[in-house]
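So the structure is just underneath, and the comments pick up after that.
One chain of protein is taken out of this complex; the other chains stay put.
First chain written, first letter: the chains are A and B, and each begins at residue 1.
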Amino acid sequence: MSKRIALEGSFAVSEAARMADVDVIAAYPITPQTHIIERLADYVANGELKASYIPVESEHSAMSACYGASAAGARTFTATASQGFFLMHEVLHWVSAMRQPVIMAVCNRAVAPPANIWGDYSDAMTARDTGWIQLFAANNQEVFDFVLSSFRIGEDPRVLLPVMVHLDGFSLSHVIEPVILPEQEEVNRFLPPYQHPYAIDPDNPMSYSMVMGPDIYSEIKKAQDVTLRESKEIILQAWKEFGDIFGRYYSPIESYKTEGAKTLLMSTGCLSETAKVAIDRKRDKGEDVGLIILHLWRPFPFEELYQAIKDAETLVVFDRCISLGGPGGPIISEVKSALFDKRKDIKFAGLIGGLCGRNLSVEQFEDALDKGREIAEKGSEEVFETIGIRE
Amino acid sequence: MQGELIKFGKNLVAKDELLTPGHRACQGCGSGLAIRLSLKALGKDTIVGIPAGCWAGVGSMYPDTAWRIPWMQTLFENAAAQMSGIESAYRILMDKGKMPERKINCVAIAGDGATNDIGVAALSGVLERGHDILYICLDNEAYMNTGIQRSSATPYGASTTTTPAGKVSAGQATWKKNMIEVVAAHNIPYVASACPSYPFDLMNKIKKGAEIKGPAYVHVLAPCPTGWRFPPELTIEIGRLAVETGVFPIYEVENGRYKLNIDRPSLKPVEEYLKPQGRFRHLSDTDIEMIQKRVNEEYNKLKTKIACFAA
Partner (left out) sequence: MAEKKTKAISELTWRDMRFGNVFTEPGSAVRYKTGDWRSQRPVVDREKCNKCGLCWLYCPDGAITPLDDGYYEPDLYFCKGCGICPQVCPKKAITMIEEEEK
């Protein structure tokens, strides 16, 4: 019997990793990820999880050790945030280009300075081009489910790519929500053992990463790009299997009350839940608004986006990250680019807020929708509008 | 060790070339010889990880790989960390019955730049955590692959492209970082210095380091004709002079107990080592005197340690 218990996001992550029977964990503490790795250390110390727990001396080494472990054939997991995420940046590229399915939870946290510990996506957004599959969870059930399904997705022989699951620092990692945990037997049915076709083996020696030049690099990168894009099919398949076994079905873009909605708010992460309430209130007042929630960030879900907005005329996109000096928030920039050829008719408004864990209320989302619609209609001098930021 | 062996007195050396010829190292490459000999000592059940440096490239210019064992490039500063992940994975997979028990040598082979400088944190972490890996530092005393820039292993007075000898500078202004002692301070089971000019000593130490449970570190002086500016045929001779002048003592530290492997009743003057190398050509007599004094000091310090913590 699956059980419904109260879990903060961090513990949902560690529980998923434990149920997936990870073999190697190499991690370095950083607020707000610490509870994840502390709980995992407890599991290992009490024999509830048989894994090699490597308390590395930096995040760079954390991801490096994870790469090595995965290459040697171990199911591998780590977690980090913000500064640690930045420190391991070059290794992220290594892991994905070498096609190792390392799974990582990122408790999204704002970039320093100023020194801070609270959540926004400025860490996640710098990893767009690293070649990892990337998911954003909006509640702790999704945190658990996405981390668990990441092993299935990343380790699929047609994928063999690393996966990162983003969860809002503090707002999800440290907030207790009800989470339904499956039976171990169900998890075992869902997750086959990890096998890599090119695992390091002295009986089958290979050279892993050589020096290559202008004459071949492009072909390698194109192959990597195609593989990442094609992984979407397997993500959909894996989520279908997930739903069939565990009863919860996920899709790259979740539509909330979008029927007949001419104006759509687009959001990602836990503030989407607040936005849902704002949509409820607005719809009660008879406004034709809806919400779409982005779960799959890479590979970018083009088809699902076109489908989700097919009846919409206006798209108000909320970014919990500022792209300094750029053409607006990261998400709206990509959405605009994705829709440029398909839907030249769509009117856009970009909103940035919630930085460094600043909370946004239902009212603020309602106002943001109004403001967004106005901007989309009339246009704006500004590249983006802010929500909840003192101007 | 399987395969044919060639006898050198009491020493048996594997005939098999796990590092094939056809690699692109310079003529007379000291590192190349060190790696070739190390692989003979390690055998085929070995995984080697090499960070940025000469040997991240010269043995692996696509599509020509000189490696007949599993070989991995690593990032510049994480060779130790990457190998520690592999070692941990094997250990847990064997524990969990997911792979059969077998001995696989996990070996990081890194240059002095990767070891002393950019990778020192990762190395320290791996040593402190006690992973069962062998770390071989190939010390050619500068960032040779990128064009002879200084590292913290560059000896005092050496001219490199970032510490060039010039009108107001006499080359590297600081003394060579004693990485061997830094590693020894981590209290790991085995630390040693070696040089391919003493091939049997080197191979025995590599074998010992691989067999020991826990971290082992072998610091190999790898004379570099290109960077040190001497004719390639002198590689072995220069290595010997480094040892015979006391500039690079050959010793072991096993569980904290010191042993000098090559001792001489008196050391040759350091000038004999410096003179054949173009990187020291600019040194004045005063510089050489200063170097001699310091070499003597360091050597005596070592001898004191050896006496205090004798094996």
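Just so we're on the same page, a residue touches a chain if its C-beta (ideal position, glycine included) is under 8 Å from a C-beta of that chain, and two chains touch if they have at least 3 such contacts.
Model, not experiment: these values are computed from the prediction.
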Quiz item: For the chain that does not appear here, which of the shown chains does it touch in the whole complex?
Solution: A, B
Quiz prompt | Selected from B:95, B:128 or B:237 as touching the chain missing from the view | solution = B:237
Quiz item: If the hidden chain were put back, which of A:75, A:99, A:166 or A:276 would touch it?
Solution: A:99
Practice problem: Can you work out which residue in A:29, A:205 or A:243 touches the chain that's missing from view? | Solution: A:205
Quiz item: Out of B:66, B:80, B:93 or B:122, which touches the unshown chain?
Solution: B:66
Exercise. Kindly note down the residues of subunit A that lie in touch with the hidden chain.
Key: 97-99, 197-198, 205-210, 212, 215-216, 218-220, 222-224, 226-227
Quiz item: Of the residues in subunit B, which ones touch the absent chain?
Solution: 6, 8, 13, 15, 17, 19-25, 27-30, 32-33, 36-37, 59-60, 62-69, 196, 199, 225, 231-237
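Please note the rule applied: only the chains that are shown with their structure count from here on.
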Quiz item: Taking each chain's centre as the mean position of its Cα atoms, how many Å separate subunit A from subunit B?
Solution: 43
Practice problem: Write out the stretch or stretches of subunit B touching subunit A in their complex. | Solution: 44-47, 49, 56-57, 60-63, 65, 67-75, 77-78, 80-93, 95-96, 98-99, 104, 121-122, 124-125, 128-129
Quiz item: Inside the complex, what are the residues of subunit A that reach subunit B?
Solution: 23-24, 26, 50-52, 54-58, 60-61, 64-74, 76, 90-91, 94, 193, 200-202, 204-213, 216
